[in-house]
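Below is one structure, written out as structure tokens; the observations come after it.
Missing here: one protein chain of the complex. Every other protein chain is in place.
Moving on to chain A:
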Amino acid sequence: MSTATPERTGGVVGARVRRHEDDRLLKGLGRFADDVNRLGQVHARIVRSTLAHGEILRIDTAEARALPGVLAVITGADLGDIPPIPIRLPRGDEPDGCLQRILPDEVRYVGEPVAAVVAADPYLAEDAAELVTVEYRELPVVLDAADGPASARMQAGFGEVDAAFSAAAHVVELDLDVGRHAAVPMEPRGLVAEYDAANGRLQVWGATKVPVFNRNVLARMLGMPAEQVRLHAMDAGGGFGARGEFYPEDLLIPWLARRLRRPVKWTEDRAENLVALNHSRQQRHRIAAAFDADARLLALRDGITHDNGAYLRTHGLLVPELTIGMLPGPYRVPAYQASVEVVLTNKTPCGTYRAPGRYEGTFAREHLLDVAADRIGIDRAEIRRRNLLRPEEIPHVRPLRALGTDMVLDAGDYPALLETALARTSGWRDEVARLRNSGRKAGYGFAVFLEKSGLGPHETADVIVEPSGRIRVHSGGTSLGQGIETVLAQIAADRLGVDHEDVQVVNGDTDLQPFGLGSWASRSTVLAGNAVDLAATAVLARARSLAARMLGAPEDLLEHAAGAFAFGDRSVALGEIAAACAPGSPYLEPGTEPGLAARRVFEVDHMTYPYGVHVALVDIDPGTGHVTVPRYLVAYEIGKAINPTLVEGQLVGGVAQGLGGALYENFHYDDQGQPQAATFMDYLMPTAAEVPGLVDTIVAEDAPSPDNPLGTKGAGEGGITAAGAALANAVRDALGLGEAVGRLPLSPQWICTELG
């Protein structure tokens, strides 16, 4: 990997350029999964378990098969010996028997696929699915993780924890629950699969997130060579961790298409989505901290129960691993011990949701710090000042691992950002006082957090200059709504000195970019962005050499400006240089490849660690327990913002989601394991009426990451990470609680109880 970075030329990096995605999306010309139609396609409907735990004794498909227009009804018996869905990020110590199988004999949650129906029309497919009858032998259900045996246990830590607790002047211990909520992107899943029997190729549209990984899994499960399977990433109506992972349907729909020799389309409905797509978050923490007489942390300890739902899905043990890996956050923690018990329950399986593990752990730690400050009798900001790592302690090597990488907190000044955020919101404390004087229950709360981003190990990008002068970029990233097309275009344009609108980014096509790792974990701008930068740099070097031949001038005397190389008053534009790279051109050096293009890989050993502060002002209606959030601030250090508008958008959007988990969203179940939040009437996502009246943002760029040439850190998750913590702290402040809030979400019923 070369990190030699010539000066950028375009000034497009850092600019608030208009998003490339916007025009098509605003005109209704985006291409989402259900927008794809193939000639002769037929429609699938999944039959799902109505029982939380049971053995399937018999599935009667006769009536469904007899319905005119029905092409196939399949059950597990038809699939034969297909292995369970593998883990995408395996640790290697995952327990046996925890992976999700396709159409199994024993169901473990309501919503688990048990059969699939294909019909000429989606309405017919749904009719037929309702005619499939399944006979179960009911089995006992586990719905509280405290009642089940642990399927996996993990530990992390360092230092002399017991000794620190024995020697402590103050020990604070809290029990905290985090509710079960999830990504719930607005677009339900959808897939179209088409098998071409003439050449044995299978194409799938709609699996947007990690298409290359999903292609490889699908090919293995179908017994096909990977290159015979092509996945097309498309516009996706949000991802937030959940959408685009490999689910049972990702095997079923292509399997059916190959079997039937017809394109098969499946579009999930919302009732399915709420029980089928990954849930997340549900954890119970018993967290404790030991402090000396000056409120300095001596040790941190946490015992966590993680409710993983029915199976380990593609994220394996990643969420609980990240919880214990990231729990110490931005603080100087001399001794640390965390253990987590991962319990399988008869609920929808868990995967990641934006800031996985950190939303939960940040809530636990930051709520503990508030309670501790009150008990010790010092200011809530002061307890953090005393314990935040100082800039001279950075880089900080923490003897922990996260996602298989050593943890090196790479760059930053945590206390300075805290002071900036507190200063920006100092007026809010006066506002709280005014509200309280007028009889309102108002509160001010904040939380400091550490994020992680830019997980490697690598990402690949192509930069191709066309004779038209337009640039194409093929990246392994995927567009989940975050604006990655725009960001990658800006990076390429900046390096090449061209207009960013002349750069077309094609993401996630497994044929065009077979080495891509996808968009997740706030990695795309860091990994794909730097890969594009490297490829563009290589293109520029080759262009310079060609330009020198074309202009008959020495390479080092050429000026590169505005997408052209000039020598004296003569110049050649990149498009002309690309044309001169065509076979037959007198300028194409013998023995060299035609075309002006480069493919480059960017590799990293470590993640990069952005950090930030959330501050919330809340105003609680004493009658209804409704929490209004008139003001909210996110301060986030990102190293380098490629497009500040998009970073701000990520932060503001993240706050709304974090507020949902803090106050409203909860997947609850009855005592038989029947999901009670199976429509948007029951699963309460924030609307424009619930979000803060104003979310202020501070995008700091003071601490560029030393680990990538762009110096950038990921922006996808910082808007949500500390939202649960800041809101819990603000609500506790408003209610004047001495104790911890105990749980998220902070329901109106609970608030009314606390209000008496």
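Everything that follows uses one rule, which is that a contact is a pair of C-beta atoms (placed from the backbone, for glycine too) under 8 Å apart; a residue touches a chain by one contact, two chains touch by 3 or more; residues count from 1.
Here is the rule we use: contacts and distances are computed from a predicted model.
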| item | value |
| --- | --- |
| UniProt protein name of the chain not shown, from "Stearoyl-CoA 9-desaturase", "Cytochrome d ubiquinol oxidase subunit II", "Carbon-monoxide dehydrogenase small subunit" or "ABC transporter substrate-binding protein" | "Carbon-monoxide dehydrogenase small subunit" |
| Residue of A:Gly179, A:Gly325, A:Gly529 or A:Gly653 in touch with the missing chain, whole complex considered | A:Gly653 |
| Which of A:Glu112, A:Asp177, A:Glu194 or A:Asp235 contacts the chain that the document leaves out | A:Asp235 |
| Listed residues A:Gln228, A:Ser585 or A:Thr645, member touching the removed chain | A:Thr645 |
| Which of A:Ala402, A:Val463 or A:Leu480 contacts the chain that the document leaves out | A:Leu480 |
| Which residue of A:Leu29, A:Ala146 or A:Ala561 touches the chain not shown here | A:Leu29 |
| Hidden partner interface residues of chain A, rising order | 18-19, 21-30, 32, 34-35, 37, 123, 183-188, 235-238, 240, 267, 269-270, 480-483, 645-646, 648-649, 652-657, 679-681, 685, 687-691, 694-695, 719 |
